[in-house]
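Our next item is subunit A:
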Amino acid sequence: MNQPADAILSLVLLSILFSFGSSRLPSLIKAVAFQGIVVSLVPLFVGHELTAGGVIFTQVTLLIRGILIPLCIYMAIKKVRIRREVEPIVGYHASMLAGLALIVAAIAFSRKFDLPGIGQYALLLPTAIALLVAGMFLLMARRNAIAMVLGYITMENGIYLVGATFSVRAQHIVEFGILLDVLAGVMIMAVILQNIKQTLDDVDTALLRTLKE
Partner candidate 1 sequence: MIKPILFWLLAMLTAPFFSAVILKVKAFFGGKKGPPILINYYTLFKLFQKGSVYSHSTTFIFKMGPMISLGAAVTALLFLPIAGQPPMFSWHGDVILVLYLLGLGRFFTIAAAMDTASPFEGMGAAREAYFPIICEATLFLTLILFFMLSGELRLSAYFFGGEPLHLWRAAGAPLFFVVIALFIVLLTENTRVPVDDPATHLELTMIHEVMVLDHSGPDLGMIELGSYIKLFFYSTIVTRLIWPYDMGNAFVDGALFAAAMLAVYGVVGITESVMARYRMDKVPKFVLTSFALVFFATIITLEFMK
Partner candidate 2 sequence: MVELVFIVPLVAGALAFFMLGRSGRPLLVLTGAVHLALSVYLWVRRPEALLPGYFGVTPEGLLSLIVISLLFFLISIYTQTYLARSEVKSENIFTGSMLLFLSTMTMVTLSDHIMVMWIAIEATTLASAPLIYTHRTGASLEATWKYVLICSVGIALALLGSVLITVAMDVGGVTSALSFSSLTEEAKRLDPTWLKVGFVFILVGYGTKMGLAPMHTWLPDAHSEAPSPASALLSGVLLNCAYLGIFKTHKIMVAAGLGGFSGMILIVFGLMSILAAATFILKQTEYKRLLAYSSIENMGIIAFGTGVGGLGAYGAVLCLIHHSLIKSSLFLTSGNLLLGYGGRLISDTGNLIKEMPRTFVAFFAGFAGISGIPPFGIFIGELFIILGAFRAGHYVAVGLFLLSLCVIFGGFAHHAMKISFEESPKAVEMKESITLVWPQYGLLLTSLILCFWIPDTLYQTIIQAVTTIGGGF
């Protein structure tokens, strides 16, 4: 815990618990935004020496992950004005417990490997794994379509955190492409959310089960 990076990463872990526990979408979005900001800042502390391009790119990432993406979703909710809360598949308290278990597991699991470059950052890998799985969890445990999208973003953040520390860093252009893809994806999802709201007048995915055998 002697690294500044680890300090903020621990906050990220907290934010996971928070996002599991919060029943209200706006707070969920805030949590995700926070994660976005953190994961895009991490590279500043970690590993590779910073080039000018690196700095610029970090700012761009910050802009997109931390502000634009959450904003899209926020706009979406604003437009559709969720009236009633959608009951999750896994309740909030259960989710919190699951979150705790998850974090413990992630830390335990990540002790197994020692990866070149990030050896000294105790929380980097655990956080990444935790974010990844947390996203998956949200995707499976929330019937609210918006929550699911947020889960997807969480996942993306996790993957970014893993990627942030390896050779991928070398080529910002590629990174940027990935970022754009994610952004576009989220935008399209936002559009779909609006359409869902308009056609079904609800964001409960339980209503989206007509196509089956």
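Quick note on selection: all candidates are chains of the complex that A comes from, given by their letters.
Assume contacts are C-beta pairs under 8 Å (C-beta built on N, C-alpha and C of every residue); 3 or more make two chains touch, one makes a residue touch a chain; residues count from 1.
Keep in mind the model is a prediction, meaning the values are calculated, not measured.
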item: Numbered candidate touching subunit A, per complex, among 1 or 2; value: 2
item: List of subunit A residues in touch with candidate 2 within their complex; value: 115-117, 132, 136, 139, 145, 148-149, 152, 155-156, 159, 162-163, 166-168, 170-171, 174-175, 177-178, 180-181, 184-185, 188-189, 192, 195-196, 199-200, 205, 208-211, 213
